[in-house]
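Can you read through this structure? Questions will come right after.
Excerpt of the complex: some chains, original placement.
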Amino acid sequence: MFQIRVEYFAILREHVGCTHESLSTSAATVADLYAELDRRHVFPALGRLKVAVNDEFCDWSTPLRDGDSVVFIPPVAGG
Amino acid sequence: MSRFGFSRGPVDLAACRAQLADPAAGAYASFEGWVRNHNEGRDGVLRLEYEGYEQLGVKEGERIIAEALDRFDISSAHCIHRLGELEIGALAVWVGVSAAHRDAAFAACRYIIDEVKHRVPIWKKEHYADGNSGWVNCEACAAHATEAKGSHHA
């Protein structure tokens, strides 16, 4: 078990109802963490999400480490 | 000085443009995204709200500017994206590029706005005249993708 911080933006922030949460998890990868949180929050289906760890884009297979900050990135719409 | 930035207040276009000055530059191309009153066939957009993941956004924005400087023969390029609530007609994003010649200025300007729209983590919520609102590019997915639930990282 280690400590992870998750930040939420836009549609996910509104869905979850907070900008971030800290949690203890034993999820091995970013994908596992998403699945774990999806069971709790029942995220809206958003097509192809991206994900960032410690403010850099990464693969869904990226292993989690204690203290990581994770952001699930819904489809963007800048401009 | 950063070449990509977010702004929570109005953008000083004259100051932005002045930063690109170069005595060897004969061409300046700029693009602005304005908040319009319609989107994807839907009228009655009253205002927009932009939210950004700023720490990652500025890194990705800087990478895009660096790519443009690498790919095109330009002098300088900058981009600023607004965050927060914006009224119809307001400037949402500005891209400016200076170059010796106009081919490169136009191509780099287009490259930057296209990449920013696709890669920088910014989200746009539209507020409509009928009282509804929605996150652009997200609501349609959420509505159509119930059967595909869980395939987010396929």
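Labels A and B are assigned to the chains in the order they are written; within every chain, residues are numbered from 1.
The working rule: a contact is a pair of C-beta atoms (placed from the backbone, for glycine too) under 8 Å apart; a residue touches a chain by one contact, two chains touch by 3 or more.
Since we're looking at a predicted model, the values are computed, not measured.
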Exercise for review: State, as a formula, how the whole complex in this structure file is made up of the labelled chain kinds.
Suggested key: A x2, B x2
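As a working rule, only the chains that are shown with their structure count from here on.
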Revision key, fill the gap. dist(centroid_CA(subunit A), centroid_CA(subunit B)) in Å evaluates to 24
Check your understanding: Hey, which residues of subunit A end up touching subunit B in the complex?
Key -> 7, 9-11, 13, 31, 34-35, 38, 43-52, 55-57, 60, 71, 73-79
**Study point:** Interfacial residue positions of subunit B with respect to subunit A in the complex
**Key:** 33, 50-53, 55-56, 59-60, 81, 92-93, 113, 116-125, 135-139, 141-142, 145-146, 148-154
